[in-house]
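Supplied in structure tokens, the structure appears directly below.
A single protein chain has been removed from this complex, and every other one stays in its place.
== chain A ==
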């Protein structure tokens, strides 16, 4: 009987904690990569559902984080040996998202505290997981920083502050732009509601990015039947070369 009551109690407090719930909408939840794919913008919009009036105090803030499939990477540091730059020390990064974009409704430091960021792994450095560097590497931190720096330069990692529009602490919207050099896979979209730097609500959903049409067919063939794919590649090259010289001859003679 006591156990039964305890269960009800936890249920009730759980419901009380989720006073502010997110209702989410996406302009589209699949991205098709066709031959002329040139990036894609996804409109993320939502509303905050609540039973009670808006609590007093600091305003509600929103964080939208989109993460691509994670990969295992090696980061090399180059070093000069005998006058030549060679790959020297290396650190393995166990999980690095191929794409990571964070959008917020206010400057980063005012939307979330460091502790909450660490718990939910929202900011770019927290989204990367690197377990232990070899003993001979003293500054493992520099390697993950380099990874972030390089990917930020490539436009793969982004922090866009103040890009989520928030109206009346209830309606929010933002646009997530996915770049043209996108990797296939399942992308996770996470939304966090924060108040005074603490997460008060969150929701996640996924966006499927996949190749379609001829892109899909070629990719599958290259993986499932590589010999046929190779023969096709050589055949196309032979025919194209022959056709071109035949065409030039026709033009010259005619």
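Criterion: a contact is a pair of C-beta atoms (placed from the backbone, for glycine too) under 8 Å apart; a residue touches a chain by one contact, two chains touch by 3 or more; residues count from 1.
Going forward, contacts and distances are computed from a predicted model.
S.K.: Which protein name, taken from UniProt, belongs to the chain you can't see among "Sterol desaturase family protein", "Prokaryotic ubiquitin-like protein Pup", "Anti-sigma factor antagonist" or "Probable membrane transporter protein"?
M.R.: Matching the unshown chain against "Sterol desaturase family protein", "Prokaryotic ubiquitin-like protein Pup", "Anti-sigma factor antagonist" or "Probable membrane transporter protein" yields "Probable membrane transporter protein".
S.K.: Out of A:75, A:103 or A:127, point to the residue that touches the absent chain in the complete complex.
M.R.: Of all options in A:75, A:103 or A:127, contact with the hidden chain holds for A:75.
S.K.: So which of A:171, A:198 or A:231 would be touching the chain we can't see?
M.R.: Checking each option in A:171, A:198 or A:231, the one touching the absent chain turns out to be A:231.
S.K.: List the chain A residues touching the unshown chain?
M.R.: The missing chain touches chain A at positions 33-39, 71-78, 80, 83-87, 92, 142-143, 146-147, 149-151, 180-184, 211, 214-216, 218-219, 222-223, 226-227, 229-234, 236-238, 240-246, 248-249.
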